[in-house]
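The structure is given below, and queries will be raised subsequently.
One chain of protein is taken out of this complex; the other chains stay put.
Let's look at chain A:
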Amino acid sequence: MTTARTVLTIAALTLQEASRRRVLLALVALTVVLIALSAWGFSRVAAESGDATLTSGEARLTASILLNLVMFGFSLIAALGTAFLAGPTLSGETESGIALSVLARPIRRSALLLGKWLGLVAFGSGFVVVAGLAQCLVVWATVDYWPPQPAAALALLAGQTTVLLTLALLLSTAVSPMASGVVAVGLFGTTWIAGVVGGIGGSLGNEAVERVGTVSRMLLPTDGLWRGAMHGFQDPSALVQFGGADSEAFPFLSAAPLTPGYLLWAVAWVVMVGGLAVTSFQRKDL
């Protein structure tokens, strides 16, 4: 009961920090720019297809690719934002001494960590869902395209953000604030590239190269979740239009939906890494 109250208090504090430190403002500004740019881009696509130079299938393919591209931009912003928020919020506080007076209160370190995690998940997921939904509406208004599974896709994007910030929290219990943000974002980029490389391997029929993507997707589930999200945003006909199996090699289309097994793995991964973060934080001398 009291632990639940501590967790909620810390979560609210984390959200307050994000808004007071102008992180929210920066994110809103970036999002508005990205949405405005994409609105202009989509209206150009609409104009082209209005001239009947594009078939309706081509228009859908273009819309799908563009939507995925912009969503990738959002997921990148969310990833960078939460990773750089998660690092300083924990190791920054232990370094500066803010954590001393807070942890001298009758609270458990695990409750503090869980509160931070919850606050960051709410922040990151909230951003991704709101910005993503706004983007879907822009696409709908400009080119009259509505993704087949928007809710599932947005949830997967939020999941991707959660995975990355859990990793950033684990890192921030062990290394300095800056290092934790840099390493988390670096790993995020690495698995994305490994995923693309694996896709190329798949389309070339090279199993060894394909395995690079599979393994990296297991080690850090961000890329796997991202591919699942793309699958929910794109038009089912887009893949056929693009050329079937070859589309595997293309980073902004996803050939297959997520399997429930992979989703379970992602959840287990978050629980495991979160548990590691708690253990590492509990052992720490402040």
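As a convention for this text, a contact is a pair of C-beta atoms (placed from the backbone, for glycine too) under 8 Å apart; a residue touches a chain by one contact, two chains touch by 3 or more; residues count from 1.
Basically, contacts and distances are computed from a predicted model.
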Hidden subunit of the complex - UniProt protein name among "3-isopropylmalate dehydratase large subunit", "ABC transporter ATP-binding protein", "Fumarate reductase iron-sulfur subunit" or "Acyl-CoA dehydrogenase": "ABC transporter ATP-binding protein"
Among A:97, A:186, A:236 or A:257, the residue in touch with the chain that has been omitted: A:97
Selected residue (touches chain absent from view) among A:5, A:44 or A:211: A:5
Hidden partner interface residues of chain A, rising order: 2, 5-6, 9, 13, 16-17, 20-21, 96-98, 100-108, 283, 285-286
